[in-house]
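Please read through the structure below; I'll follow up with questions.
A single protein chain has been omitted from the complex, and every remaining protein chain is retained in its original position.
Chain nomenclature is as follows: A and B, assigned in order of appearance, with residue numbering initiated at 1 for each chain independently.
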Amino acid sequence: MISVLRDFDWRRWRLVLTGGTIIGLILICAIFAPWIAPYSPYDLDVVAMLQSPSGAHLLGTDELGRDLLSRTIHAARISMEVAFIAASVGLIFGTLIGVAAAYFGGLVDMVLMRFMELLFSFPAILLAVVLMASLGTSILNAMIAIGIVFIPGFSRLARAATEVVLREQYVEAARAIGMGHGRIVFVEILPNILAPLLVEAAVAFSYAILLESALSFLGLGAQPPEPSWGNMLNTGRGFMGQAPWLSIVPGAAIFFSVLGFNLIGDGLRDVLDPYMKE
Amino acid sequence: MGRLISTRLAAFVMTLFAASIVLFLTINILPGSAAKSALGMEATPQAIARFEAQRGLDRPLVVQYVEWLSKTITGDFGTSFQNSVPVGPELLKRIPVTLELATLAFLIANLVAIPLGTLAAARHTRASDKTTTFAATVLGAVPNFWLATLLIMVFSLNLRWLPPGGFTSFVDDPAQNLRQMIMPALSLGLVSSALLIRIMRASMIEVLSSDYIRTAHAKGANETIVIRRHALRNSLIPYMNVAAVEFGFLFGSAVVIEDIFRLPGVGSLVLVGIINRDFPVLLASALTITVFVLVVNLIVDLAVGLLDPRRVKGSQA
């Protein structure tokens, strides 16, 4: 056991571990929010409005006297939920499209990938915002909209990875022994293209958090009183002078979660592809 | 070069056409909601029917699209649902604001990324490289709208050096215009530079390890000449391709940043269109931003063609 620890190459996994620690802490906040948070995120306290950080309220209170620390902890739930669901939507549909394009080739490939390239040419925020206009503002719709934004990226990656796998002998062999399309895709292709897609998923997580908070910041995502880092930051705008902590705290929360996922993504990329480094 | 331009132009027109379909369909796919938001939730079915009939919203989407497209091509962007004001002139007034914002931000991003990325690559594996890479990682995780808020708190509310928002045309008062633009451009540009630093560094490291750089050293060129004369241009070729995409993203982020700094640009018009469910406004402003993105990609593509002599002559694509 000790020798396992000693032989573990900490330097190689440094980035992943750092990012993982940050995300781990945030996940703990998200999962155990009701037990960790000192107050309810919704309880108003008119007497304690816009209080600066103190012993009673470690990070101060907002314009309705709600405890900022508790709201920030609870908001981790929405961010993590959105990140998880949006990245999953992107991962699942993107992979399906990418694999289908590479597997069937020809016209299917051309039509699908042209459409993906087209979606890719819109700036992500613009696409998300326009989708929100069509779907209506709610946090569920924000997840869907952000998920759709991710589809082109995942599909491109899945297609490239599938093409590599298709050139391998064993897919030829599977075809030769009469394996069906479905089994070839699920048994031979998917397991072999997973690694790059997971790295991309880590990046998608961080991007989803950014996009969700931007949408909520604009009032298009999570709706008050439900706390989200984005809409808290939006509220904070009105009190930048009197209560700067209302802007600093939720922004820092976004920053650390994005940083955490980026570190994991960068780290995984280095570990999986040693040639990328140096 | 002529052929390169014409093929790129053709691709540009095709993409724009396809993009207009996607935008139109996305915005119009749910029927009826436009009338409801314009008339209020208590509107009678008759009133909604009348509203839709007046604006042709009851016809098939294809017909609506063709009509919208043919009008848009002639410069008629329709009238706002909200206040029946023509969208075209409003858009025209706002275009320079967004163009200025994104261009300034792009300039800042490159002015930071090209020297820092180059420096990090030249000091590859040394402390200053590690510092730069670390700084880029940190900067890349900062949400630009948070940076904008922090800048306002420091430079407008505390130090009172810069106005927290508003817009004055550059023609009317250049100094005031720049004072109002510097923070929005910085919040966009600095965050963008984070990614670009890493791209520039990677590109420069790759170039510096190539044989022709060894040739330059063997001729007796010093480090400065090697980088400025031999490595810079070659490493800018892959860099510019990424920078072009980033430039496009700056136009997208303008939606958020213009809102924070109360800049009357196309981005904030997108937001107005969404909040009022004013579809002609939303469609026109979103399409304008898409055109910006595509034009920027086209220009950068051609600029890279100029940097790379292999693409100028004997261009296949």
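Please note the rule applied: a residue touches a chain if its C-beta (ideal position, glycine included) is under 8 Å from a C-beta of that chain, and two chains touch if they have at least 3 such contacts.
Rule of thumb we're sticking to: contacts and distances are computed from a predicted model.
*Asks:* Consult the UniProt record of the chain that does not appear here and report its protein name from "VWFA domain-containing protein", "Glutamyl-tRNA(Gln) amidotransferase subunit A", "Nickel import system ATP-binding protein NikD" or "40-residue YVTN family beta-propeller repeat-containing protein".
*Replies:* Hidden chain, UniProt protein name: "Nickel import system ATP-binding protein NikD".
*Asks:* In the complete complex, the chain left out here touches which of the visible ones?
*Replies:* For the complete complex, the undisplayed chain touches B.
*Asks:* Which residue from B:A11, B:I225 or B:V291 sits in contact with the chain not drawn here?
*Replies:* B:I225
*Asks:* Looking at B:A136, B:A216 or B:L269, which makes contact with the chain not pictured?
*Replies:* B:A216
*Asks:* Please identify which residue in B:T98, B:N234 or B:S268 touches the non-displayed chain.
*Replies:* Within the whole complex, the residue contacting the unshown chain is B:N234.
*Asks:* Touching the absent chain: which residues on chain B qualify?
*Replies:* Residues touching the hidden chain, for chain B, are 210-212, 214-222, 225, 229-230, 233-234, 237, 307-310, 313-314.
The working rule: only the chains that are shown with their structure count from here on.
*Asks:* Can you check how far apart chain A and chain B are, centre to centre, with Cα atoms defining each centre and the answer in Å?
*Replies:* Each chain's C-alpha centroid was found; their separation is 23 Å.
*Asks:* Please output the residues of chain B touching chain A within their complex, sorted ascending.
*Replies:* So the residues of chain B touching chain A come out as 15, 18-19, 22-23, 26-27, 29-30, 33, 125, 137-138, 140-143, 145-146, 149-150, 152-153, 157, 248-249, 251-253, 255-256, 259-260, 270-271, 273-275, 277, 282, 286, 289-290, 293-294, 297.
*Asks:* Applying the document's contact rule, which stretches of chain A touch chain B when the two form their complex?
*Replies:* Residue list for chain A touching chain B: 114, 118-119, 121-127, 129-136, 206, 210, 213-214, 217-220, 233, 236-237, 240-241, 244, 247-248, 251, 254-256, 258-259, 262-263, 266, 278.
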